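All protein chains of the complex are present and in place, except for one that has been dropped.
Our next item is chain A:
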Amino acid sequence: MTQYVGKPLSRVDGYDKVTGKAKYAAEFDVPDLLYGYVVNSAITKGKIKRIDTQAALNLPGVVKVFTHENRPKIAWFDMKYKDQDAPPGSPFRPLRDANIVYNAQPIALVVADTFEMARYAASLVEIEYEEDKHETAVETNRHKARKPSVGLTTLFKPGPPKPRGNFEESFSASPVQMTGEYMHSMEHHNPMEMFASTVVYEKGRHKSGGRYTIYDKTQGVTNSILYVSQVFDIPFKDIRVISPYVGGAFGSGLRPQYQLFMAVMAARELKRSVRVTLTRQQMFSLGYRPANVQTVALGASADGKMTALYHGVVSETSQYEDYTEVIANWGAMLYPVENYKLDHKLVHLDVATPMDMRAPGGVTGVSVLECAVDELAFNAGIDPVEFRLMNYTERDQIADLPYSSKELRECFRQGAERFGWVKRKPEPRSMRRGGTLIGWGMATGIWDAFHMPARAEAVLMVNGKLRVSSATADIGTGTYTIMTQIAADTLGMPIEDVLFKLGDSDMPAAPIEGGSWTAATVGTAVKTVCDDLAKKLFKIARKMPNSPFAKATFTDVVFADKAIQLKNDTSVSVSLQAVVDANGGAAVRETSSALPNLFKQRKYARATHSAAFAEVEVDEDFGTVRVTRLVSAIAAGKILNPKTARSQIIGGMVWGISKALEEESVMDHQFGRIMNHNLAEYHVAVNADIQDLDVIFVEENDDIVNPLGVKGVGEIGLVAVPAAIANAVFHATGKRIRTLPITLDKLL
């Protein structure tokens, strides 16, 4: 029954978002609220010698200034600070001691009765430092790189596999070769909403403890409640974390950020409600996409068969955690190369720990790999699409398993056709429009199709409407909408009668919303719980006096038009309202878990694929690049809602343009400080940067990934785009720019 699934429905949360009614973490009105304002370190490494808060405390309305000297006692063991996305290591603890381990590290919290007073008082806190020598540059420290430690998160982010075949031998014997060294800058997520936590404090059941309702900006309320409970030793029953709307996150909400720690600490100590909101500048003191240096060497036979692949990565991490992401492995998953050698090492620097940022590792590695493949194809004198078709594989070489589905060939075909690729002249600098150079480039994209365990609840309410819930998040991805569609279809109800709720730690648990796994994961849980509720409803209907289903079994009925109907005679039906009434007028509820079918999945590799085709205009006098056309063909299994899915892909493509041409957190290594920590100088794509974007969803059927056949679309829209643009820039100019972003100075 698919009345809604697969249809381009408008967002069910649209009304709230266009009217300003949607409330984000800092927007809940709480009586007698105190405001916290964070003070950050001005140095990169060393110690606080003296911190003087007296001038701030003298101000009217300033309640307290928390520093490492007066902070309350909190958990001692590292384990307690480990959140669900914590890499191996020892998590950062705000206000732990006098040590400074990265620039702009939070070192004090000023709490006052107005925001204006807290902000002003924060400027009066005097700090004297003892400064140590710091290191913040990947490039000049790459000789110190070492193998990352392994931990729980490594399960989803496997390190490079052992080498296969003999790379050195086959590379040196390859008649067609390329080698290159590539560099990517640090990037920051910069969601539009700044991180904020509003902690509502109420007197608890016991004398000592309070009750905490926390409105938090997070990609996982379960992650936040675990963290708060462990760090502050507050029982679960006294904490509730709520996050109905998240103003973008892109991975930055996968770990609890320090405003949560600060707000809870202050609320617990002062026994008052507290809100802490970060500033845009402070958003640059959080995790980021790590800067990295990558080396690639590829070899092919004279007729264009790829034979040898080396991909070596050195990326940055903090001194206290080993953050890794999958960067080096994608080539061996995309191409049937028999000889490969892959490597990923970390440089430990005096910086904050990096964090997952949209398509973490994927876009980093593929942006390099696909430029390298373009170069190899060029050296072989073969069209880049043709070259990829010649080196197509139905198997993931690393897992040594076939893909559960892979319609990448169709992505190439439909994408090339829509773009008009056949009209491309292969020679660089051969296409012009007026005075500007035109370049056409393409690239492949790949991302994992994950499926995680999750729980959901479904309630047929007294008024005959359906309420379904799960503690997941909607960071703009469309979770509210697609879950409502799935639930409505499963129980045959009009979409207006279905309410999907999320973002509340009182709801059944779901994993953090990341990795493009939410549609598959929570979608399967919603489908499962609605199926289970259907069985329960049927059971009740069957026992009703004079039930028309007395002799029927569950397989004989369908759920449609707000009723249970006999399959072979739909005129025989019992309305869902009648079922609730028969239940003594009480709501009928069901809670279910949905686990991935590992038995089915283990025989297959599972991934989404894409092909991106880009047209750029390059003005040689100014070195400016404009992306005038971009076509993305996506193979991501079943598309639950073409409208919201297209928006996800468009968003990914905008990110791709932004990454290729604009985004760069510029660190002054002399100070170890990010110099462009604001939205005027940290450039993200604006409306005028975006021209004609075209999305194609290629049909792809897959009954192995999960019962819904969906693979997720949050990441895949981004992965192929930066390489497609860099390749187009080469085609336009004849220059291989190996450093992202491709700013105008690199083309002059």
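The criterion applied here is as follows: contacts are C-beta pairs under 8 Å (C-beta built on N, C-alpha and C of every residue); 3 or more make two chains touch, one makes a residue touch a chain; residues count from 1.
The rule is short, and it goes like this: contacts and distances are computed from a predicted model.
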{"item": "Per UniProt record, name of the chain withheld from view [\"Simple sugar transport system permease protein\", \"Sporulation protein YqfD\", \"ABC transporter related protein\" or \"2Fe-2S iron-sulfur cluster binding domain-containing protein\"]", "value": "\"2Fe-2S iron-sulfur cluster binding domain-containing protein\""}
{"item": "Listed residues A:P106, A:P148 or A:G247, member touching the removed chain", "value": "A:G247"}
{"item": "Selected residue (touches chain absent from view) among A:N463, A:N568 or A:N687", "value": "A:N687"}
{"item": "Hidden partner chain, touching residue among A:I398, A:A519 or A:M653", "value": "A:M653"}
{"item": "Missing-chain contacts mapped onto chain A", "value": "10-11, 13-24, 26-27, 29, 42-43, 49, 52, 55-56, 58-60, 114-117, 120, 123-124, 126-132, 190-194, 245-250, 277, 279-280, 475-478, 643-644, 646-648, 650-655, 658, 678-680, 684-688, 690, 693"}
